[in-house]
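My questions all concern the structure below.
A single protein chain has been omitted; all remaining protein chains appear in their positions.
Our next item is subunit A:
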Amino acid sequence: MSATSTNTKMTDTDALMAQTERLFQRKRMVAFGVPALILAYLVYVFFAFDVPGLMQRASAENARALVADTYSYKVHVTRDNRDGAVEVAIEGERKGEYPEGEGPEWVELGRDTVIDLGGGHVVIFGPETISYDVPGYGVIRATPSRSQGVMQEFPEGDLPEWINASKNRLAITTEAGRLSVTRNRAEVFRYFTGWELFFFTLDSPYHGMSVGQVLGRAFNGEAGEIWDDFWHNEMWRHSDVMWAIFETILMAFLGTMGAAIVALPIAFMAAKNFAPLKTVRFGFRRLFDFLRGVDALIWTIILTRAFGLGPLTGALAILLTDTGSFGKLFSEALENVDEKQIEGVQSTGAKPVQRYRFGVLPQVTPVLLSQVLYYLESNTRSATIIGAITGGGIGLLLTQAIITQKDWEEVTYYIVLIVLMVIFMDWVSGMLRRRLIQSDDAGH
């Protein structure tokens, strides 16, 4: 190829020039072509996924409610217009109801119920008429009656847009809260920042105490009761949630370790240097491909039919899928072992089992352990998803909370716990990986 005579030198340079030109052209094609292809693909997907339609369907209201609910809660003050009974309940839930005749300090119960929404906004439930004093606007009066719907009186002028009035219903939304009046009931919402009753519910004697007071009580021998009230908080169900987290980790642990235990002996049958029979090797490799290819989703469906809903089913689904993954990874690791060590062990008169134990395993353990631990962390995430399908662990709690579409603060709580759980497992697996592999290196 290279120039040997001076005559061919010119043409060689020309050829080189042409080659460079072509190279540059190709580079240019790639430099513009690849981004253009990606862009074209994204445009295609934009329409294939119907993004314009999605933007119309997207509910900004849902998003707002979701975001607001994650960091705030509301207290409902409800009057039944038929018998005049007034109830105060946090989030309107039975579990958050104040005992009859009691309420927070901003609600004054009596013949007239006076609700101070703060900032000068005051709602009064009179015997007949409900009035809302909005600062800077005036007093709005509404009188529900059986026959004529809700009779309403407004200050002079046009109705502002934060008032929604019709014959049978009045709804007022201000920055301080909400009032809605129908024929059957009148309801006021006041919003507060934070997660309500996170530590103690209203029926606990420790509700409303400061941290110092609770600590003081704890040192005076009430620690057990305090813990009990917190742990069995009906609103947040801390004990159930912790159990669910544990169940998710359990699924990941059993699935990963079980898969490793099953895959290790089989991996020998799929490794070139341990299974001389080609058909055996081929068979086991296809088995691994099959287990991996069927995928956790299909295994979950099949296993749910056989074993019912629960954590065991989830663990088995992870076990089956990962037996395939581990089988492949382990057999590759086994193919890379150094024969010399095995020969050395053999020369001392070791039996086959001993040869595997002292010649092979020490070589592959670091690789295998690091892969198993890596999978343990990633399976914690899978177990969350599989749990949502098989009905076990935190995945189930999360889907249930999302389906009810109102307890977004609980959803946030679960998400925070899930993220912490995964980060924790990541940390544990990283630490074990470093420690086990290092000590193993030193040991051999």
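A few notes on this one:
We adopt the following convention: a residue touches a chain if its C-beta (ideal position, glycine included) is under 8 Å from a C-beta of that chain, and two chains touch if they have at least 3 such contacts; residues count from 1.
Keep in mind that, in the parts below, contacts and distances are computed from a predicted model.
Missing from the rendering is one chain, named in UniProt as "Phosphonate ABC transporter permease" (options: "Glutamyl-tRNA(Gln) amidotransferase subunit A", "SGNH/GDSL hydrolase family protein", "Phosphonate ABC transporter permease" or "NAD(P)-dependent iron-only hydrogenase catalytic subunit"). Interface note: of A:151, A:269 or A:385, the residue touching the hidden chain in the full complex is A:385. Contact with the omitted chain, checked across A:134, A:186, A:267 or A:296, is made by A:296. Touching the missing chain, out of A:59, A:147, A:193 or A:348, is residue A:59.
Touching the omitted chain from subunit A are residues 38, 41-42, 45, 48-51, 54, 57-59, 62-63, 66, 247, 250-251, 253-254, 257-258, 261, 289, 292-298, 301-303, 305-313, 315, 381, 384-385, 388-389, 391-392, 395, 398-399, 402, 405, 411, 415, 418-419, 422-423, 426, 443.
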